[in-house]
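Just below is one structure, and these are the notes that go with it.
Yeah, one chain of the complex is gone here, protein chain that is, but the others are all in their spots.
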Amino acid sequence: MDFRLSDDQRMLDESASKYLAGQYSFDLYRKQLAADVAFDESRWTAMAELGWMALPFPESVGGFGGSLVDIQLIARRLGEKLCTDPWLTCAVLPGKVLEFAGGVNAMQLLSGVSAGTTRGALAALEANSHYDPTLIATRVTENGDGIRIDGQKSVVFGAEYAHVLLVTACAANGEAMLIAVPSSAPGVSLNHYRVVDGSRASEVNLNAVKLPETAVLARGCVAIDAVKRAIDVANAAICADLLGAASAMLNKTRDYARMRKQFSVAIGSFQVIQHYLVDMFIETQQSESLVWMAGLQGDTQECADREKAISIAKAYIARSAVMVAQKSVQIHGGIGVTEELDIGHYFRRVTHYAQMFGDRDHHVQRYMAFGQG
Amino acid sequence: MDFRLSDDQRMLDESASKYLAGQYSFDLYRKQLAADVAFDESRWTAMAELGWMALPFPESVGGFGGSLVDIQLIARRLGEKLCTDPWLTCAVLPGKVLEFAGGVNAMQLLSGVSAGTTRGALAALEANSHYDPTLIATRVTENGDGIRIDGQKSVVFGAEYAHVLLVTACAANGEAMLIAVPSSAPGVSLNHYRVVDGSRASEVNLNAVKLPETAVLARGCVAIDAVKRAIDVANAAICADLLGAASAMLNKTRDYARMRKQFSVAIGSFQVIQHYLVDMFIETQQSESLVWMAGLQGDTQECADREKAISIAKAYIARSAVMVAQKSVQIHGGIGVTEELDIGHYFRRVTHYAQMFGDRDHHVQRYMAFGQG
Amino acid sequence: MNLEFTTEELAFQNEVRQWFAENVPASLRSRADNGQMPNRDEQHGWEQVLGRKGWLVVGWSAQHGGPGWTATQRYIFDLERARAGAPPVSPFGVSMVGPVICAFGSAEQKQQHLPGIISGNVHWCQGYSEPNAGSDLASLKTAAVLDGDHYVVNGQKIWTTQAHWADWCFCLVRTDSSVKQQQGISFLLINMNTPGIEIRPIHSIDGHHHLNEVYFTDVRVPVENLVGSEGMGWTIAKFLLTHERTTIAGVADSKREIERLKQMLKDTKQGNGSRWDDPFARRRVAELEIDLAALEYTNFRTVAATEEGMGLGAESSGLKIKGTELQQAITQAMVELGGHLSLTWDNSEPVGSFAFNRTRERYNFLRAATIYGGTNEIQKNVIAKMLLGL
Partner (left out) sequence: MNLEFTTEELAFQNEVRQWFAENVPASLRSRADNGQMPNRDEQHGWEQVLGRKGWLVVGWSAQHGGPGWTATQRYIFDLERARAGAPPVSPFGVSMVGPVICAFGSAEQKQQHLPGIISGNVHWCQGYSEPNAGSDLASLKTAAVLDGDHYVVNGQKIWTTQAHWADWCFCLVRTDSSVKQQQGISFLLINMNTPGIEIRPIHSIDGHHHLNEVYFTDVRVPVENLVGSEGMGWTIAKFLLTHERTTIAGVADSKREIERLKQMLKDTKQGNGSRWDDPFARRRVAELEIDLAALEYTNFRTVAATEEGMGLGAESSGLKIKGTELQQAITQAMVELGGHLSLTWDNSEPVGSFAFNRTRERYNFLRAATIYGGTNEIQKNVIAKMLLGL
């Protein structure tokens, strides 16, 4: 057993920290939030130049063949800094769907994602699917010279900034398909809105969208497996993001408890506040252990092992990070529920990421289905 | 709304307190425990003379027609004093089964119970029934001149002191029957053992037990309903018993926290201990509210209302009393886990009563089935 | 013992229920159905409707212009109010400064202020907390210095809910800094139109503007606006804390919210069924319902004790703790059980269920429930003192 980062990983981690410290800040985050923006072309280019887009993908498409832990290292720093840049939703997640779907067309798209020139978004979930990507009401019909898609995809993270939507749809015979739909295709209309962490998502309406047969990237089990496996990758990254956010909250709350005086003493001198902080500390430690466990054991095609590892980590961390977030606000008192201080924004980020692609309840149930011998 | 006790109830409550203070003590409890005894004929007679056996039953059988709250008042005092006298299991529970079963033979038996001369025990649950009295593997066959019973009943509380066992059994056609089986009947053999609160229960083996047809007190729904309704009465009393035990633990632990010094100060001066005690206090207050709710709303034949009220109360109190018990031991430290001090015995009593006829899990599920609109 | 309402109380419940059905505006009801709070006009308009009916200051005795209801009636009224989708009334005039003026105010103060509170035409806010006096209120610094027939007020208040909606503010101010902390504090009524008052908004993490900072710079307040005498401020503040306990647990609104959550789950499809088909979701709701029952019957006991004129001790102090914990648990369940539908923020069209799309607001807003009015930790300290007598 070895929990040390390799030299490359340490460099990656440091460069991510340094980049975010220089290019991102709470002020910038708030400015973007006020302007209903969660994206900046120049930052995207900068991140691509740092190799973040190429990192997760195979060398065959121009990627760096990075591991799941590599992805987590960046995700943790993003969470730590409240960064809403859609790296996860517009690059990692759609890129992984393409990688796992395979085939010439998918690989061509993936080259663009890996180069940072193409942004994607996964349009899998629907209003009535809850967290289950196999519940697909969107319909696809095939005719002689192509396909037609009708339906609606819900809460598609990052769609506002995506060139291509990776849409799941179901044929009349029940076969699922994974389809590459250009955002600009006729019949595609998007309603954008803000989501809880301050980033952006969209309703994707597909109204008689006609595309050539080549738009179909995968069918049946391959299509579903690609989506589920990519969502597992996303969840490993989400766990790391939650760890980053929870660690930041813990540190900020500890510092506040040392500094803030009431009744002429630092509130950190009250035993109950001390025990709250210890509980938060222990939960964050345990969460970190499971983040790396998920990164190491979730990086496999073997479905049962992967789902077990990811679901254990997400089920645990979703609860712990929410606890840390709630206690952080409570210890801060009034100032903790305001927009002025970062604590409240971390609180919302934790709410968001704890539920994105499955909350504790969902993942405990998935563990029961896959993981219990 | 009125939560005041009537004058009669206050008298009953006071006489119960006074009787137990005079006739029962922790020393006596420990002496009985060491001797594997949980019964005393003279105390039984004394309790009968106080009217406790007649209290729960209709005047038509010589009872006093007391309410469910009246039963709870005594049960709370028994819990408060760690008393293991089998009043609930040998009088209230079997008596209520007889009362709800109805019919001449049941009423005749009930007269004896109400007079304190006959003791019964409900033999409903089996090794494989969990808490569900409708899961009956014990078999009854009818022939020309009587019935024959074969099977085994498990964890029959108070059977060691019972003259008559109220046994549920199932005919080949699936019909359930409630049968009065004399403990001394040929083919009946009992294995006695201690149970967690220090009282006694038995395995009841029924091996070709032959009885006249008149032993069948009720059949089908009537039999099942009588058992279920009587168990609901028992659970209302159990809630009150848990309240009595939890209140006693809270008071003893508060006193200990005031008196016990470590680091030169009373441990009750530590904020974390204070908040533990406040949590225990609040939970005990909330439990008391639901005890009376169950007593008032559980006293009805209407199945859904009754089961809802009883299950809400038991689900809540089972959790709260266990929390109070665990925290009481923790605050006491080492002395809390010894046989010498009463705290550890209360702890076991709470474990026992929290599970007797259904734990929180069972009652939350029953509430979901009956109570959720 | 008896848990049933009397015939008279049942008749009262019917009357109130019918009146609410006829008088709660559709806009309020729709906001409640989606878990949203009313805006200023809706809130003030609704309070004036209640004021015209004489049902705004329901906790007041008839002598002071209230309906003179029993604690049970007030409880029933609150239950029906929440059930009908009407918001709680703003407490600052009705439950706070009003009762203070009734108990401590001069005849002139009563004449000047009570009618506006009773009618719902005059709106109040509460100037208690300061940046360095939150949980430790006694260390407040805002000073009121006598200058002829005026106090000159300088200082800053914070967390002032609805200051931007208010006509008047009741303030704790320091009139004497030479005595022990609590002793130098006075209770002052300040017209929000007085020159020298500046209000700066504080935006909350639910995305709305409820709170403010209020700056006082040489604000001249007539001496007749002092309630009681100088140095009585702490006594008055403590009087308020033990004043009204029949609704402190928030049972009526929690009850409504749980029912709303059940309906939301039933209305939200999942595959071919609904979210209500998930046994673990149903169990989570069941556990909330059981906790609510415990709170509700504890509240009943407090109401019954109030009816009998019995003092309110540690028993009812627990109600605020448990009540706010339950409010938070309900909103958390709402957010979590909605899944991805709970993650949308400012969508104008419903995504699956508009009610789920808006659960975040109450969840975020109610984080403050365990903080304001004395954190739950402070509440527990107070109860511990009563319990342990240390």
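All chains are identified by letter, namely A, B and C, in their written order; residue positions are counted from 1 within each chain.
Just so we're on the same page, a contact is a pair of C-beta atoms (placed from the backbone, for glycine too) under 8 Å apart; a residue touches a chain by one contact, two chains touch by 3 or more.
Values in this document were obtained by computation on a predicted structure and should not be read as measured data.
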{"item": "Shown chains that the omitted chain touches within the full complex", "value": "A, B, C"}
{"item": "Options A:W52, A:W292 or A:Y346, residue touching the unrepresented chain", "value": "A:W292"}
{"item": "Identified contact with the non-displayed chain, of B:L5, B:A115 or B:V155", "value": "B:V155"}
{"item": "Options A:W44, A:W87, A:Y316 or A:Y353, residue touching the unrepresented chain", "value": "A:Y316"}
{"item": "Residues in subunit C touching the chain absent from view", "value": "279-280, 283"}
{"item": "Where the missing chain touches subunit A, by residue", "value": "1-6, 9, 69, 254, 257-258, 266, 268-269, 271, 274-275, 277-279, 281-282, 285-290, 292-293, 295-297, 312, 315-316, 364-365, 367-368, 371-373"}
{"item": "Hidden partner chain, residues of subunit B it touches", "value": "125, 127-132, 135, 154-155, 191, 193-196, 201, 203, 261-264, 267, 270, 272-273, 322, 326, 329-330, 333-334, 336-340, 344-345, 347-348, 351-352, 355-356, 359-362, 365"}
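What we mean here is this: only the chains that are shown with their structure count from here on.
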{"item": "Chain separated most widely from subunit A, comparing mean CA positions", "value": "B"}
{"item": "Cα-centroid distance, subunit B relative to subunit C, in whole angstrom", "value": "43"}
{"item": "Euclidean distance of C-alpha centroids - subunit A vs subunit B, Å", "value": "53"}
{"item": "Contacts with two or more other chains, residues of subunit A listed in rising order", "value": "270, 272"}
{"item": "Residue list for subunit C, restricted to those that touch at least two other chains", "value": "377, 380"}
